[in-house]
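Excluded from the complex is one protein chain; the other protein chains are retained at their positions.
Our next item is chain A:
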Amino acid sequence: MSPRTPGADLPEHPDSLWRSPEPERSYDVVIVGGGGHGLATAHYLAKNHGITNVAVLEKGWLAGGNMARNTTIIRSNYLWDESSAIYEHALQLWEGLEEDLGYPILFSQRGVLNLAHTLQDVRDSVRRVEANKLNGIDAEWLEPDEVRKICPVVNTSTDIRYPVLGATYQPRAGIAKHDYVAWGFARRADEAGIDLVQDCEVTGFDTDGDRVTGVRTTRGTISAGTVALCAAGHTSVLTDMLGIRVPVQSHPLQALVSELLEPVHPTVVMSNAVHVYVSQAHKGELVMGAGVDSYNGYGQRGAFHVIERQMAAAVELFPVFARAHLLRTWGGIVDTTPDASPIVGRTPYDNVYLNCGWGTGGFKATPGIGSALAHTIAHDEPHPYVAPFTLDRFVTGALVDEHGAAAVAH
């Protein structure tokens, strides 16, 4: 028994961290989407480039979409050079983010285990570990007995439906408190004079040739020098207004938490094969995510049988969880792409930048994409970290195929 009340060491909720301004009629940069990526982009525009005549437009409330719904896993152990570069850039920023934002984000580098359940998983995992090492990313291959040492609650017996044949381990991976991350970015952006405009839905765009001149919103038309779309699952709604075709499909992705428990789970465990990933949040609840629901959906909810299947897998992998009560489930909307890699960069409009397609992995990229997109906007030139993730790679064939290879659970 721990003597402390779970969560007793968490900071108090603040009264107010940002203004809630009326939008001006014109900005140098308009960011559509007040989630993690939009807020991070705003922060780095101000911090790294001195660009502060910026609005972040949010149709609901700040960070109320996927930023409030993800499972907060941060890692950079992706297979391909292009992916590992941007995610490792993000991870390095995560490591200094609390200091940068001057705000606690409870970034806990407790490591992530990506389990292998089949011989093919083992081969793919070892390959990924070697690729990670070549890219300077901390990665190890662990045998089942080593997995058990790091995470004793994982069932490593050989007689289960999905036996653990080993795992990749990235010690620097971890979790952070997603709300605090958003608040930290929002506070710093607000301090720099950036307007965070909530309850402001984009309803259309005014265009003049190959430029967007104005953003029509439920709070009036706002003219913009540059527009950056950071709308995740709702990207297609915006690009349809612009007449840009983007190969993303929006799917519900569900997650859930248990009641608060004593510390039982010291790390993060992901299993691609059975579509479950689990960590234990600071307060003590088990946080678990599933794979995406199969059909396209904007409903921020999914089907119960997906949760049921996920729980079956979780209970087999973690028998100790069998008696934990489920507290709540929810869904976010993830924008998946054909190659499971994001789409970032130019659009057919000269002054519109696209940032979408992060699928199930957007949270971990938050500071990385924020800084790279801010650079891209400031220099009107894709930052090297995002340059491979162009929209036209689907025409040229230069895909960054992270399906399966990087433990991407969809």
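To be clear about the criterion, a contact is a pair of C-beta atoms (placed from the backbone, for glycine too) under 8 Å apart; a residue touches a chain by one contact, two chains touch by 3 or more; residues count from 1.
In the analysis below, contacts and distances are computed from a predicted model.
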From "Sarcosine oxidase subunit delta", "Peptide/nickel transport system permease protein", "Molybdopterin synthase catalytic subunit" or "Fe-S cluster assembly protein SufB", the hidden chain's UniProt protein name: "Sarcosine oxidase subunit delta"
Which residue of A:S76, A:N114, A:T156 or A:Q249 touches the chain not shown here: A:Q249
Touching residue (missing chain; options A:W141, A:W330 or A:F394): A:F394
Residue touching the undisplayed chain, where the options are A:G64, A:P266, A:P319 or A:P338: A:P338
Footprint left on chain A by the chain that the document does not show: 234, 236-237, 240, 245-250, 294-299, 303-305, 338, 394-396
